[in-house]
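I have placed the structure first, in the form of structure tokens, so that the comments after it can refer back to it.
Of the protein chains in this complex, all but one are displayed in their positions.
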Amino acid sequence: MSENIYKPYLMEIEQIVEETPDVRTFRLKFKNTAEAEKFSFKAGQFGEYSVLGEGESTFCVASPPTRNGYIECTFRKAGRVTKGLANLEVGDTVGFRGPYGNTFPIEEWEGKNLLYIAGGIALPPMRCVIWNTIDLREKYKDITIVYGARSVSDLVYKHELKDWAERPDIKLITTVDPGGQTPDWKGEVGFVPMVLEKAAPSSENAIAILCGPPVMIKFTMPVLKKLGFLDKDIYTTLENRMKCGFGKCGRCNVGKVFVCKDGPVFSYEQILALPEEY
Amino acid sequence: MNNLIARAKELLENKIVQVIVGYEAGPTGVARPAFITNPAKADLLIYDERCVQNLAVYLTKPEVRNLGKMAIVATLPVMRSIMMLISEQQIFADNIIVLGVSSDGSLLDIADIKVMQAYIEKSDLGNPVKDRALLVELNKLSKEERFAYWQKELSKCIKCYACRQACPLCYCTRCTVEVNQPQWIPVQSNTHGNMEWHILRAMHLAGRCISCGECGRACPVGIPCHLLTMQLADEVHNYFKVYAGTSEKMSSVLSTFEPNDKESFII
Amino acid sequence: MSDFEPKVVAFVCNWCTYAGADLTGTSRIKYASNVKIIRFPCTGRIDFMLLLKAFANGADGIIVSGCHPNDCHYTSGNFHAKRRWIMFKELMDFMGVDMNRITFSWVSAAEGAKWADVVNTTVTRLREMGPYVSYRDLVNKSVEEEVKNE
Partner (left out) sequence: METSRKLIRKQSLEKLYNQLSATRKVYAPVIADDKQVEFKYNPGFAEVTFEHIRSTLSVKNIAFPKVENLFLYSNGKTESTITDIDLNKIPEVVLWGSHPCDNAAFDALRSIFEWDIKDEFFSKRMEKLVVIGLSCHLSDAYCFCTSVGLAPNSSKGSDILLSPLHNGDYQADILTEKGASIVNSFSELFESTSGEEVVLTTVKQKFDHEKVTSKLNGAFEHPFWVENSLRCIGCGACAYVCPTCACFDIQDETRGKNGKRYRSWDSCGFSMFTLHTSGHNPRNVQSARWRQRIMHKFSYMPDRNQSLGCVGCGRCSSGCPVDMNIAEQLEALQNI
């Protein structure tokens, strides 16, 4: 009999990092080693994480495929499933189905400058590709990361932000919204689009990867255009509600395009061709 | 009907309202809701015995509201729904014009809410005659027979929520069944879960149901779910001597009380 | 069915009946141990869905109890509850759910003896009625419906 496509892998929580009061990162390890060996994924893909008894929720894999043996997910406590997840402890079981969806075309980006722009809880879906390209550092030229959050306490991956800031081969700009700073905050204060405009990274031979709340995207796009980025060189991910993850349940489509099959990674050029249904 | 069309035209032409919510005939001959914004199209309006749907459901619908000020063709149940919606502060009396129609199809002159209230008060406010008969039949059955009857009926329910969507008083933007913390009602359709849903619906309409029967009419599989709310409408009248939708000031039976409410089962 | 012990769930308010039940205990009045008490801030807070869930999860009977009228800690919670129970009882009756399995009562904090009496009468009645098979069948049958064509 062939596989039950709705059956999740059983994963054990190996480590929990409390990123902010309501955001957590789980490191998950396959319970079954045979499944672990067969499993592979690429940057940008997502999965259905489940708490048995609560249901499933869709997040991107937050760890890079260059780190074997585990996957990580970062989620904000918001609905029934994420609350269920937040109640779990190290050693507990989480279900995982995936990977689904397309990937960031990182091979095409080789030899280019990369500009990552993320806002708030949108860093996790980008963390996978960021680490992926950092782990293959010699293949890419400059890597710039612009990350903003509402306040200092809302910044996720604080330990990694520190590492990135210390690395000479990465340019990291962190910012918090006005009023969100603490007395010892050393980063920028201001909204992502303004900070980006001030930093003015060059668009020459560069790719921009953008992820964040709609309002941030709305105001960041004109800045990227001003800097000279072409639509086809800007990438983002769409996050629509989904249940199955493989084009059957009928929720995530934007016009003819299934976010779960044709996405979640889209170039801005592709997004512009979509009907406004996302 | 001609009076209705003339009045509709006049309201649209003089820009007193932007839309008339009334009935038109569909291609298969059934009457259905129509939204007339162009006075030239007012001739499409009909009013006859086919026009049974409670149009008041559209008063709270965002896309219909966006059309602007409306006039609504209103039978007695529609008027009572309007009263309920005003009393529950979902709509403002000033924003709608009521094109009242009596049971024989003639246009009533409902100048304002006072007139409407007077008209409602002198009408028969009990359940519709044919439903009364059904209720009497059901109440004659034994408890076990009634339990079996409702199990059989509710096993047909497919949880399409047409009963809820068709009801002018089920206007919540997020229904209890759509809350999943806790999940009161199972998402799937099975007899037990369906029964819980219909109990919940009837309880949430207790003292608010204006006996239009729209829920039962909307049901695609023919469950007489309107009898549940109608039975409660009867009981509300028995116990508390009120009919829903008779005054703009009335508050819902279950959100008020009288210290001397009578019952006989609490020990 | 002589050895049948009914499972009874009691939904009670914090201020009167719960305190009343406490008094029953401290007064060393014995009463049937079939009852599992669930404490609420007020009878006005007892949702009818909870009663249905109790039946669905295997209760044979239910007691709902709170402060006497005019004694509500929140002034009017029990008056609201009363109206709700009237409607609920009538609806349940109409749908054929056995209302003899639900006891509604007012038990004040001073009525320890009344609480024992309410529980004992209810349990005795339920012993005679036997387990609530028809509701349980409904639930079990519904679980099977899902796999109908297997």
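Which chain is which? They are A, B and C, in the order written, and residues in each are numbered from 1.
The working rule: a contact is a pair of C-beta atoms (placed from the backbone, for glycine too) under 8 Å apart; a residue touches a chain by one contact, two chains touch by 3 or more.
Computed from a prediction, not measured in an experiment: that's the story for all the values here.
S.K.: Quick one: say which of B:Gln53, B:Asn127 or B:Ser211 touches the chain that got left out.
M.R.: Within the whole complex, the residue contacting the unshown chain is B:Gln53.
S.K.: Of the residues B:Lys69, B:Arg132 or B:Arg217, I need the one that contacts the missing chain.
M.R.: Of the listed residues, the one touching the omitted chain is B:Arg217.
S.K.: List the residues of subunit B that touch the chain left out of this view.
M.R.: Missing-chain contacts on subunit B: residues 26-30, 32-35, 53, 57-58, 61-64, 67, 158-162, 164-166, 173-174, 178, 186-190, 214, 217-222.
S.K.: For the chain that got dropped from the picture, name the residues of subunit A it touches.
M.R.: 1-8, 10, 50, 52-56, 78-79, 82, 91-93, 95, 214, 239-241, 243-244, 246-256, 258, 261, 275, 277-278
Note that only the chains that are shown with their structure count from here on.
S.K.: How is the touch graph of the chains shaped: line, ring, star, complete or other?
M.R.: Shape = line; chains linked end to end, path left open.
S.K.: Does A-B or B-C have more contacting C-beta pairs?
M.R.: B-C
S.K.: Closest chain to the protein's overall Cα mean, using per-chain Cα means, please.
M.R.: The most central chain, going by mean C-alpha position, is B.
S.K.: Can you name the chain that lies farthest from subunit C, using the mean of each chain's Cα atoms as its centre?
M.R.: In terms of C-alpha centroids, the chain at the greatest distance from subunit C is A.
S.K.: Could you please state the distance in Å, as a whole number, between where the Cα atoms of subunit A are centred and where those of subunit C are centred?
M.R.: Roughly 50 Å separates the two chain centres.
S.K.: How many angstrom between the C-alpha centroids of subunit B and subunit A?
M.R.: Centre-to-centre distance between subunit A and subunit B: 48 Å.
S.K.: Residues of subunit C touching subunit B in their complex?
M.R.: Going through subunit C, the ones touching subunit B are 48-49, 52, 56, 69-70, 76, 79-80, 82-99, 103-106, 118, 134, 138-139, 141-143, 145-146.
S.K.: Quick one: in the complex, what on subunit A touches subunit B?
M.R.: Checking each residue of subunit A against subunit B gives 55, 79-80, 83.
S.K.: Show me the residue ranges of subunit B that touch subunit C in the complex, using the header's touch definition.
M.R.: Residues 138-139, 141, 143-151, 155, 184, 188, 190-193, 195-196, 199-200, 202-203, 206-207, 228, 231-232, 235-236, 239-240, 253-259, 261, 263, 265-267 of subunit B touch subunit C in their complex.
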